[in-house]
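Missing here is one protein chain; the remaining ones are kept as they sit in the complex.
Every chain is named by a letter (A, B and C) in the order it is written, and numbering of its residues begins at 1.
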Amino acid sequence: MKVGILGASGYTGEELINLLLNKKDVELVYITSRRYKGKTLGEINPRFKNTRFENLKFEEVNEEKILNCDLIFSCLPHGEAKNILEKYLGKIFIIDLSQDYRKDERAIYGLTNIYDVYTKHPLKRKYDVEKLKKYKIIANPGCYPTSIILPLYPLLKANLIEKDFIICDSKSGTSGAGKSLKENLLFCEVNENFYCYKPKGHRHESEIKYVLNVKNLKFTPHLLPINRGILSTIYFRSEATLKDLIDLLKDFYRNDENVKIIDTYPQLKFVNYTNEAHIYVDYDEENKLFIVLSAIDNLIKGASGQAVENMEILKNYLLKG
Amino acid sequence: MKVGILGASGYTGEELINLLLNKKDVELVYITSRRYKGKTLGEINPRFKNTRFENLKFEEVNEEKILNCDLIFSCLPHGEAKNILEKYLGKIFIIDLSQDYRKDERAIYGLTNIYDVYTKHPLKRKYDVEKLKKYKIIANPGCYPTSIILPLYPLLKANLIEKDFIICDSKSGTSGAGKSLKENLLFCEVNENFYCYKPKGHRHESEIKYVLNVKNLKFTPHLLPINRGILSTIYFRSEATLKDLIDLLKDFYRNDENVKIIDTYPQLKFVNYTNEAHIYVDYDEENKLFIVLSAIDNLIKGASGQAVENMEILKNYLLKG
Amino acid sequence: MKVGILGASGYTGEELINLLLNKKDVELVYITSRRYKGKTLGEINPRFKNTRFENLKFEEVNEEKILNCDLIFSCLPHGEAKNILEKYLGKIFIIDLSQDYRKDERAIYGLTNIYDVYTKHPLKRKYDVEKLKKYKIIANPGCYPTSIILPLYPLLKANLIEKDFIICDSKSGTSGAGKSLKENLLFCEVNENFYCYKPKGHRHESEIKYVLNVKNLKFTPHLLPINRGILSTIYFRSEATLKDLIDLLKDFYRNDENVKIIDTYPQLKFVNYTNEAHIYVDYDEENKLFIVLSAIDNLIKGASGQAVENMEILKNYLLKG
Partner (left out) sequence: MKVGILGASGYTGEELINLLLNKKDVELVYITSRRYKGKTLGEINPRFKNTRFENLKFEEVNEEKILNCDLIFSCLPHGEAKNILEKYLGKIFIIDLSQDYRKDERAIYGLTNIYDVYTKHPLKRKYDVEKLKKYKIIANPGCYPTSIILPLYPLLKANLIEKDFIICDSKSGTSGAGKSLKENLLFCEVNENFYCYKPKGHRHESEIKYVLNVKNLKFTPHLLPINRGILSTIYFRSEATLKDLIDLLKDFYRNDENVKIIDTYPQLKFVNYTNEAHIYVDYDEENKLFIVLSAIDNLIKGASGQAVENMEILKNYLLKG
């Protein structure tokens, strides 16, 4: 399988290359980057020296090179992704890590664990294979939405949550902001600091609402002075019992090895550098509120790890029928 | 003024000593610590060398020594504080930094800025000077409660908030957990990590409810991998306009130089190492929710800085009539 | 291959379990820990849930259990290791991660890359297979020594360095100090801090001198406020040219994929979470000094990763003849 990566010099691109190194059936043949154009992976990161990707060179975006691949991962920025990818729809398989196709009806929303691949649960989605064959594009979910949709999707599908009241207070490591040269991303601006950087109207809120099909859901992102990891603290009301909710989630994800409903408080140190989601549910009797804690590594489960899952499902399940 | 500090070897004790160094009219005559007993301040921390406190020695808790002081700051742990302090009530002035007297009717709840010292606002509390003269004890507020009560107290007093729905999602630097030898406080357990450590029933929730006189208020604490600072993200509903809320807060704190209603997102880097509280209010039209962001340094405004404020008010205002 | 780990609850133990998870021919059958006795791996760390090690329970040190293993990794503390391991010498294979056998003539000093397994270089050591068969113990090298011996061993063997002048200024992440409950390892004591914690006489200095067979070598350890990684900055004099030194090192490690002589400055971010060593050599004409920068992940190349290398060499090379 010949694979290319557009925009491969950022944090998700680097993580993706790292993950593909272990996929023996994947041949990485094409990577693009304006920043590192002309340099090899081995030059950019000594970790890639003495590996089969060592001499792969960063190139420009080029139509012929793209069409030469069986699958393209796009790690291009929001906006730029659609501009470049639109004309390849239906021609080659694309897994796009930007937000550009997440609310586009032609694309599969690639939150792998809500589909019935691993577990044939009645509440799970079926892949629209016809659509995929036609447009050949999977929109890889946003990092925050992954942490929030994983616990809420099954509960909302089963009508166990009051829809008019969901608050998602999320905190993310700084790699989620990408590798761009902005003053607020400098080490001394982030280190020993913490703040809410968009108290309302973050674009991930509309992605979450679209996928969950809810109208009222407050999402608030904060910047953690760490490299990776997202923790979402989610508040909602429900008439169900705590046991009902936990049982439903455990059942929904019973064969999804990387989504774990746990009975201890999720910690970023346990999910970082893995493709796992750790979810904890509790009921606060005193305040009549449910609280969900959901943790992922934003670069892996929240981006490149999930992209690789999408690739595997594409290869092993969707394309084989 | 002869001052003593009980339990002076923790983070709040150290910060308090640091702050008192600049108070020329304060004579620090007595500090206690089991851990450092027999050692001098200069030995423990070279920063205190060449200062007037250099040779002050950590001692045991001793009745005579305590009664020899005009004012005792107690940085003893919760529970232990009450055991030791109870018999001195009414005998010498005490500012207690534990939770033990915060819900005790004999004590003044020492959140300085909600009192009418700096600003004679009709919604502000009056000090109960008679009570203070009788029991002589001020309960210094908890760090989380300080960050939450400062914005909510005026709004609730003015009946501008729906009382049955307040969610406070708080994040604190690790010094808030004190200097105790627990595995979960080791560097490698906290660094590059983040989690909610008590999703329900934290003792600060009842402190906040008691002071604000509300029944439903959800408080959730998280541990930040930084030394200092608290950010509370507070969600509530209100029929008032955003302008009403901001105007009320600005008016309430108009002469309190260290409580600032700001129009940018509060960042811990701006409040840390100061005695300030930075408060931001916003309205999320789409979700019909108000959001307040409130930031303090947990060791200064949330503990020792506020304790020094209480000392100053005691000296300059309460005792002079 | 049935494997056991003594003292499996510390940072090296945890990392070792993590690495063994990917070794399909390794059956982990026995782990010990006083701290976590009776608990399962899945309970201690959700990352191990849904893995084949999930239900493995921490037990006590027990002779029968130890003798039931083909190979024991010991992550016990210095001193305690020898007390427990001594009686098993020659009975089962042991890879000891403590310092206790590093200067013991019965043990193989397991710095894998200085042996002639991967590269038959004339300067490389030969394994003393007879000794190994007799005593069956490999002393896994110290973390600091690994970073220092890797560059210096070949250069000294080839007599390219002045022996009376070597200065090694090393800096290590905090996991190197283990998981013990000491005040100086608390988050707020390490974070935003940095210092030299043993300006002379660190036990690793004598380990390095013993292996390198030099009398004058100054080693100075510093504590970095990060979880992992060691950088050693090494100063020495030589009559050789820079090219000579680099060529020799490249030749010595030509087939050792994880020891990389690179032409950029080693950074911990490139070696962390890998089993690699990155080495850079430069000559400062102005001061007539050579400088070597050497970086490893202390928990992997400096401990558990190297232990797994030793296991693999034991399995694939030494025991097969």
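Here is the rule we use: a residue touches a chain if its C-beta (ideal position, glycine included) is under 8 Å from a C-beta of that chain, and two chains touch if they have at least 3 such contacts.
Predicted model only: the values in this text are computed from it and were never measured.
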Of the residues A:L67, A:V129 or A:L186, which one touches the chain left out of the display? A:L186
Of C:P151, C:G176 or C:G229, the residue in touch with the unshown chain: C:G229
Can you say which of B:P46, B:G90 or B:G201 touches the chain missing from this structure? B:P46
Given that one chain is not shown, which residue among B:M1, B:A158 or B:I262 touches it? B:I262
What subunit A residues would touch the chain not displayed? 11, 174-175, 179, 181-183, 185-192, 225-227
Residues in subunit C touching the chain absent from view: 167, 169, 171, 189, 191-197, 199-201, 205, 216-218, 220, 222, 224-229, 231, 233, 235, 265-269, 272, 280, 282-289, 291, 293, 295
Which subunit B residues would touch the chain omitted from the figure, given the whole complex? 45-47, 49-50, 192, 257-258, 260, 262, 264, 266, 270-271, 273-274, 276, 278
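Quick note on the criterion: only the chains that are shown with their structure count from here on.
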Looking at Cα centroids only, farthest away from subunit A lies chain B
When you take the mean of every protein CA atom shown, which chain's own CA mean is nearest to it? A
Could you please state the distance in Å, as a whole number, between where the Cα atoms of subunit B are centred and where those of subunit C are centred? 46
What positions in subunit C touch 2 or more of the other chains? 192
